[in-house]
Structure formats: structure tokens, C-alpha cells
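Removed from the display is one protein chain of the complex; every other protein chain stays in position.
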Amino acid sequence: MAGFDTFTERMARGVARGTSRRSLLAWLGAGMTGTAMLPALPVARAATHPDAARPEMKSGTPQDPGNPASCDYWRYCAIDGFLCSCCGGTVNSCPPGTEMSPITWIGTCTNPADGRAYIISYNDCCGVSSCGQCLCNRNEGDRPQVRPQSNNDYNWCLGTESSIYNCSVAAIVGTALDQPQ
Amino acid sequence: MAGFDTFTERMARGVARGTSRRSLLAWLGAGMTGTAMLPALPVARAATHPDAARPEMKSGTPQDPGNPASCDYWRYCAIDGFLCSCCGGTVNSCPPGTEMSPITWIGTCTNPADGRAYIISYNDCCGVSSCGQCLCNRNEGDRPQVRPQSNNDYNWCLGTESSIYNCSVAAIVGTALDQPQ
Amino acid sequence: MRSIIASLLLGAAMPIPAFADTQKFPAPLPEETLPSVQQLPDKWPKSWVLIHDLNFASILDGKLALVDTHSVDRPLKGLVRAAQFANELIAPDRGEIYTAETFYSRLTRGARTDAITIWDMKTLQPKGEIILPDGKRQLSVTYPNVFQFTNGGKWALVANFTPAQSVTVVDLEGRKVLSEIDLPGCTQIYPSGQRGFSSLCADGSVFSVTLDDRGQAASSGSVAGVQDIDRQPLFGTPAMVGRTAWFVSYHGMVQGIDLSGPVARPLPAAFSVGKADGGTPQWRPGGWQVIASDAKGLLYVLMSANGKEGSHKDGGTEVWVVDPVRKARLSRIALKGQGLAIAVTREDAPQLIVARADGVVDVHDAATGAFVRTLGATVAANPIVITVP
Partner (left out) sequence: MRSIIASLLLGAAMPIPAFADTQKFPAPLPEETLPSVQQLPDKWPKSWVLIHDLNFASILDGKLALVDTHSVDRPLKGLVRAAQFANELIAPDRGEIYTAETFYSRLTRGARTDAITIWDMKTLQPKGEIILPDGKRQLSVTYPNVFQFTNGGKWALVANFTPAQSVTVVDLEGRKVLSEIDLPGCTQIYPSGQRGFSSLCADGSVFSVTLDDRGQAASSGSVAGVQDIDRQPLFGTPAMVGRTAWFVSYHGMVQGIDLSGPVARPLPAAFSVGKADGGTPQWRPGGWQVIASDAKGLLYVLMSANGKEGSHKDGGTEVWVVDPVRKARLSRIALKGQGLAIAVTREDAPQLIVARADGVVDVHDAATGAFVRTLGATVAANPIVITVP
């Protein structure tokens, strides 16, 4: 692939320019709607066991309100997969027997308790087959695969011993600095 | 295993005696109930897709009445698995892409149209993963695994290139000669 | 066979029901021939489609369902393995299906093998495989444009994602891997020119490569500003009309890209699928495979009345028919449920096939939009992509 190096390098530079911080932050201001309405989640509904009514799970702190076993929980605004909270893990830890992906996709979700926009890392847990519980798909801020780090359709079990997907966590990794007011 | 040969041979002979034709035919007379009542089929109900209502499939002849896509069809009195009629096969042929097991389990089911007891061969179709459609489990005449040829819990994908189970057929291979009147 | 069987007579013989009529049927039903495997026609009828079952509950065990969309009682004709986020291609001229799959030696662990499996369209049996090196095949919820033909169907292109991006070039006829093309910052594969492909890039451009006869990159070209990924992102799966790929955006703008030449050429003047009342807040495309074409070149777009940020995968309840030449909407088709994927057959009277979120597959008359039949939820647990051969 020697003769190809020149234009792939050029390509890579072009891409780096295109995804500059400026353009990303500009995008953040672009008229997002609130979280109050529930997502329709057709895929989730279709695949979840009809008898899977669950008692409420509590996050345990008033500043982190809601049920981490429910697709409506605020952190899940851009998640796609089985909720690790229902699989032996928690909202931010993988079930025993799995390995957490080091690479992931990112969403920004607003916490209804403190009104802050948090940066959420949706890491996949890998090495055990589909958990099968609490399938949830929400796509606020999800963009096509052309922007990988904003796309939840990739199997992010990358850099792990096995690429087999089990479930997804939603961990707080920061607050959005330039959040719209 | 040289020293073991003697008693395994003895064992085999004993078994052959135990399963003589006489004892089997005697058993046939032992107060079986009719097919009129529908089986409860809990496993089938649990695993079948809730929206899987199907239009009726016809066998095409009045002497073979009923719906081969329904667990109630007369030939299925001792079947356990996905009905090949729903999987791309028919009541007596496997779906394309699979291989029919040469070894199988046997049931005897009464045809409500002609009143005859037919010997039904429940061959498994092998080499493609679970069909997933029309799971059906009925156990008239099913006996514990100690009598393999009357047990539908074995995976009968034996002697096939792959042991992966896809679906089961119910083929007529004869009539019961000494049927009770 | 009968005498052998009789000696194994172990089932439950039932007493003869009172209503049984042995006189009416003097001869018993005949013995049936075993073993027996159902045959497919030499050539699939044009009403048959492949529906990809991602099988969320066991993703490693994905499948392709071969579906006769005319049959209400026997719609499922057979299954083809499509393991672990697989992708598929069909070559009716060669009578072959190709699946790009991923396996582990111990189901979920151990040695990883990526391979293209070659299946016979008539028997659905495997005919061979081509190992893909280095276990880097892109795994994602099924997108058709990560596994595509080029070079007149003689080669296949496989997207890789580790997350470094590249494309593996495979000679299907020679059953061997030819090369790997680095593709930093660009995603998915849209065959372009005689022997090459284009991709959409993170800076909003489209990037095109031509390949030499050894599968190496021969030339390339890039066109900037094809999409505004922030404000007007394009669904990654287009509808093809000839060599033109018609993409639709999250907001319903339709953008054509001419892929006939060595460098992809965006067509001027994107246009809207149109507006409608009753949106909460507005009508937008929604679903997984949201745009399809018919043989006349009309486009069908799956639309949701609940369109808003984040609704783009939620599915839709209408299909809007659009003429990309006149840039006008022709009609609206009301669906029976929440569709996720749509396709239009190439029959003389084309049918609109709708795979719904609840697993049901419905069939409409493509010309009138009229509902024709439902196949029920009888072919796949999670139907997500429909391929018309």
C-alpha cells in the first residue's frame, strides 16, 4: 500500500480539521429538545420479554434520580443495548465474567435533578453473550457511523479479549463545559 | 477397557431381553387416553413469539386432517421442538440448508380421520441454528431417556455432519400392527 | 422399514375415537420417504427477499430468513447463518449468497475467525469460505454498506473497524483476499466507478478510491461538504437507482450522489420529502432501513410523526413516495404498525415490504399503497434489514 500513503495522510489531516472542537461546540447549541418525552423504543419493546415487569431499582442519591433498570433513566439518553444494571453489573460497572471496553461512544444527557448536562460514556461489556435483559435504545445526539464516537450502532467491544457483546453501562465522565443556557 | 468387556456384553444381552417385542406390545394396551384434549404445552407457550398467530396451513387431504403449523395436529402427539412446517420444510421434509437425521425417535399417534394408529418418525433437521418458529412439545408415549427411541429430549442430530438442531418433522413410517381396539 | 419400526413400537396407541371412519378410508395413509430435504426453485421468484435477523437475544447467532412475501401460510423458506453482526450479499447470476461473519473457537472466547461464507442459493448449503485476516471486520448493528460488491460483482469489499478504519478487498471468484485499503476518518462502502468505492467522511466529505487489477488503490478523489453531520446528517444506508445513491437526512432532505464515475459526484439541489400536519412535533424519517427505491426510480421513505432529535431509529408509521426527478412527493402510505425497515420488490406488480418493530412483516401494493397481506411475526425475531435480490 506504499503508493497510497500520500492521499490517506492527506485524508487523515482533512478529517482532523473537520472534527475540530469549534464545529462540535457549535453543534451543541443546535436546538435540542428536552428529555421529558419518552422515546418510542420500538426495538426495545419488541425484544424485551413481555413478562419482564421489574420492581424499581434506585440509584440511591437524590441528585441522581430515576431507575437504572428503566430505559427512561436520564443517563440512557444515547444508549443502545442491554442495561448492565439488569445483567449483574450496575449503571457504571460490568457484570462479573465480562470485560469493559476501553473504547466507547459518548453522549450528553441532562440530569433532571441538578439541571446539568453530563458527559456519559457508554462502555460495552464484552466476552459473554447477549445479556437479554432490559434492551434499551435511545438516540439523543446519536449521529451516523461517519462520526464513530457519537454512534451507538458499532459494537464497541474493541480492544477487549472477545468482541462478544453482553451489555452497556452509562458512566459519568464529566460535565459539558459549554452547555447551552 | 479389556477387562470390562465381559460384563458389558452381559449387560447388553440383558437389555436386549428386557426390551422384547412382547413387553412392548403389552405396554401398548395400557390404558392410554385420547387425543381430544389439548396438551398444556407450557414450554411452547413461553417461547413462542406472542404475535406469532398464523393463518391455517392445510395438509391437503381429508384423510390427514388438521394444520401442520399447529401443535395440535394429530401427528405431533410426541414431538418436541420447532415444527419444520413453519421453518421452510414440511411435515415430513427438512428446510433447505439442513440435513435430516437418520436416527430418530418414534411415536404412535391416532389419525382422527381414519381412526388408525400410525407410527410417526420424528426426525430432526440439523446444521442450522434453532428455527425459532412454532415450538411444540407433546409427550404422548414419551418415556424417560432410559428408553432412547421413545424419548424426545435427546438431540437426535446424530450421524449428521453437524449436531446443531433446527426443527423436527413428523413422518408416517407405518401403521401400528397390533393396535388396541 | 415397517417391520423394523414395528419392533420399536413404543409410542402411545390411542383407542379409536367414536367418530373415526375406517370405512371411508379403507387404505391407511402411505409411508413417507425419509430422509427428505425441501428443494428450492432453480431461480428464486421475484417475490422472495432475504430478511436479516440480528437476533438481539443472541447476537452471535444472527440469521438470514429467506421469505416468500406472497405466502401467508409458508412465508419462511429457510434460514442462512449470519453469525455475530454479519452482513450479506446476493449474486443471483452466480446463484450465491455471501455472508461476512465472525466466529470464536469457543463460541464467545478463544481464537477469532472472520470469514466470508459462500452459500448456494438453491440448497442454502455452504460451498466454501474466504478467511478475512486479522479479526478486524466491522461489527455493528446490520448496515448493508459495510459489505458491498465492486468490479462487476467479481470482488467484495469488507469494512474494517478496530476503531481504525480500512476496507479489505476480496476476490470472490478467486476466493482470496487481495488487499487492504486504509480509510482514516471515512465510513461505509458505496461502490463507485467500474472498480472502486466511495465512503462518507467525518468532515462531511465523500472520498472515492479506484482500484487496480490487484486491488490496490490506483487513484482517489474527495468532494467536500456533502453533508452537515451536526445539523442535517444523512442516514448511512441509501436507496440505489441505477448508479445513483439516494440518501435521506434525519430531517427529510434527500441528497443524490452519482457513483457511476471514479469520483463520487453529489447531485445538485437536495430536496425535502415534504411536510405534513399532525407531527408531534414534526414528521421525520425514522427507522433502520428508511429509504428504498423501485424499478421506476421512485423513492420510498419511512416516516415518523414523532420526529425530533433522537427519534431517527424509532421507526415510522407511514411511507412517503417521492419522485427524485421531479423532487416531489407523490403519495403517503399508512402502515399497519411501526415499521423499521422497508424495501420494494422488482416484481411486475412491485410490493412494498415492511418489517415492523414487533417482528411482523407486512406487504403493501407499492403502486397504490394498499395493504395486501401480513406475514405475521413468523420469520425473524428482530428483522432489521430487507434485501431484494
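In this document, chain identifiers A, B and C correspond to the written order of the chains, with residue numbering beginning at 1 in each.
The rule is simple: a residue touches a chain if its C-beta (ideal position, glycine included) is under 8 Å from a C-beta of that chain, and two chains touch if they have at least 3 such contacts.
Everything quoted here is computed from the prediction, not taken from an experiment.
Engineer: For the chain that got dropped from the picture, name the residues of subunit A it touches.
Structural biologist: Residues 21, 24-25, 27-28, 32-36, 49, 51-58, 63-64, 69, 77-78, 85-90, 92-102, 106-121, 123, 125, 128-133, 140-141, 143, 147, 149-150, 166, 169, 171-181 of subunit A touch the chain absent from view.
Engineer: So which bits of subunit B touch the chain we can't see?
Structural biologist: 1, 3-4, 7-8, 11-12, 14-19, 23-24, 26-27, 30-33, 37, 39-43, 45-47, 77-78, 80, 103, 127-130, 132, 135, 137-148, 153-155, 157-158, 161-165
Engineer: For review purposes, identify every residue of subunit C that touches the missing chain, sorted by number.
Structural biologist: Subunit C touches the missing chain through residues 12, 55, 57-58, 60-61, 81, 83-84, 101, 103, 105-109, 113, 115, 117, 126, 129, 309-310, 381.
Simple rule for what comes next: only the chains that are shown with their structure count from here on.
Engineer: Using mean CA coordinates as chain centres, what's the subunit A-subunit B distance in Å?
Structural biologist: That pair's centroid distance is 47 Å.
Engineer: Calculate how many whole Å lie between the centre of subunit B and the centre of subunit C, each centre taken as the average of the chain's C-alpha atoms.
Structural biologist: Chain centroid spacing, subunit B to subunit C, equals 36 Å.
Engineer: Can you list every residue of subunit A that touches 2 or more other chains, as numbers and ranges?
Structural biologist: Not one residue in subunit A touches at least two other chains.
Engineer: Give me the residue numbers in subunit C that touch at least two other chains, ranges are fine.
Structural biologist: Answer for subunit C, listing residues that touch two or more other chains: 358-359, 381.
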